[in-house]
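Shown here is a partial selection of chains from the complex, left in place.
Chains here go by letter, A and B, matching the order in which they are written, and residues are numbered from 1 within each.
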Amino acid sequence: MNSIDKELLIKMYMNMVKIRRFEEKANELFLNGEIPGFVHLYIGEEAIATGVMFNLNTDDYITSTHRGHGHTISKGAELKPMMAEIMGKKTGYCHGKGGSMHIADFKVGMLGANGVVGGGFAIATGAALAAKLRGSKQVAVCFFGDGASNRGTFHESLNMASAWRLPVIFVCENNQYASTTPYRTTTSVENIADRAIGYSIPGVVANGNDVFDVYEVAKAAVERAREGGGPTLIEAKTYRIKGHFVGDPEMYRTKEEVNEHFENDDPIKNFKSQVLRRGELTDEEMDDIDKRVADEIKEAVEYGRKSPYPEPEEIYDDLYV
Amino acid sequence: MREITFAEATLEAMAEEMERDPRVFVMGEDIARQGGIFGQFKGLPQKFGYDRVRDTPISETTIVGSGVGAALAGMRPVVDMHFVDFVGIAMDEIYNQMAKVRYMFGGQATVPVVLRAPDGITQSAAAQHSQSLEAWFLHVPGLKVVIPSNPADAKGLLKSAIRDDNPVLYFENKVLYRQKGPVPEDEYLTPIGQANVVKEGKDVTIVSYSITLQKCIEAAKRLEQEGINVEVIDLRTIVPMDKETIYNSVKKTKHLVIAHEAVKTGGVGAEIAAAVAEDVIEYLDGPIMRLGGKFTPIPFSPALEKIWPPSVEDIYSAVKQII
């Protein structure tokens, strides 16, 4: 833990709480009819984006998934244009053209959520290739799910990234489900990290519910990539607490299964108990952060609500340069 | 006649054909445990077992490719694309394998595979979950392509598709799933390759299919009130295309409007218009109007999404413009 100072602890906590509150609010707004489209919540997986991202610089790249709010927040995006975007407003990051599944903030290197599962592998690989060709020491991180690990793009990208020693880190968020399908019924390997062997790269399992573990594992991978050592495959094991998307009837699992994970694997609870036990942060400090986050979320919602929808004539904007 | 939803109609088709022929099975993502995102597979695994109703890995390329392989090896697979938007992931398997193996191998192979693909705009699913992509497959010799507009055709065409020894792409609209319509209780097949004259008329022909057909009927009603007598044709099958029915109608009405939700440029409307302009242009008494989605990806925001596809008003105006 020596690489984590108090400032970073505070940032990590704040980031995880921000994601949690943002998602809870998104859930509420969706059920309230204020957010259209599909919304996939990152609740319970906050430690992964957080632990990885505090190893990155603003000019490093990430690619995200359909479940992208947590990655977007962690990479440094602002909540107001995020909220406006997922509400379909003109002031959103994508002027309302993208929505939750296509949120992006290129200013902070967030190259986009993706509605195509497994669509990010090659994009991240290409971003890493760009960095390598420029010699810019940037790295790229590709987040993806356990389900996505069965797409052909996983294989092709890991192979290419390894053959070319590209500075890219592949982070599998194994939340045990691909939509309605339990991980092991369609994925032929116990640890997705073991697939790294097929590409002669390190494959590491991290506890995806423990931000410290993710942070350390990612740190090594990012350093390796930055120094020219090539890609790493990280599998962060976690559990999807919420339905696949807001509104999922969840007929494929029991309430007991979900509750058990909710009790034991909540990354924010885990964080709190660790820092309290180690005396690194106090309850008061964290309560204070909670309040600041609550305010920020409130402002974001207000901003989103007040923002106008795009005008009909904007439908043709931004198709070509 | 009893009324059931489009989704239920496809379910009946599947159940009847799986009952009838043990070689029929179905695979796709999230179809067994939860019955499909649109309920279109509900109850099938309970009836036929999880062997014949298979949840697959997220591997669209191999879902389609293994469907082809199973067909070559004597089965009659139905493969589900989840959303048509992902059909491109399996594009090579469709046009280089599924469509070509019979011809390329000199008729040794038969490829009785059905590819089901839910399509169309609904509820801000945005650019990668809202498309209509049927037009590409006009250009791929070796496939059949059907695209029903109502529960009765949904059932009859799916059953025909499953019994067809050729590969058939079956496009089913996401909004249609929930709609009810009359469906005969007795068994029937809707033949592939026959358009349906939904409404006869003498002043103008509107050709459409799938969800957009309803907008055409709506527009036709408004036009009738103004004394314009509209013939509405439901294409039902895109390949092989029933040009006879279109040509006969155009010969009578001398005016043609084509409407679909897919992007206008390069859409199915282009082929219909071009065929008419090649074969029966002398009967036309005005331009052929095409209506389709705008030339952009489909935007997320409800404010933009709702103006993306052609509206009843657009179809109405197109007719007014040429009459």
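As a working rule, contacts are C-beta pairs under 8 Å (C-beta built on N, C-alpha and C of every residue); 3 or more make two chains touch, one makes a residue touch a chain.
A quick note: this is a predicted structure, and the numbers were derived from the prediction, not measured.
Q: One of each shown, but what's the true copy count per label in the complex?
A: Every kind of chain, counted over the complete complex, yields A x2, B x2.
In this section, only the chains that are shown with their structure count from here on.
Q: Taking the complex as given, what residues does chain B use to touch chain A?
A: 29-30, 33-34, 55-62, 85-86, 89, 123-129, 294-297, 299-304, 307-308
Q: Where on chain A is chain B touching in the complex?
A: Within the complex, chain A touches chain B at residues 36-38, 88-90, 94, 96-99, 101-102, 114-118, 147-148, 150-152, 178-181, 185-187, 249, 251-252, 309-312, 314-316, 319.
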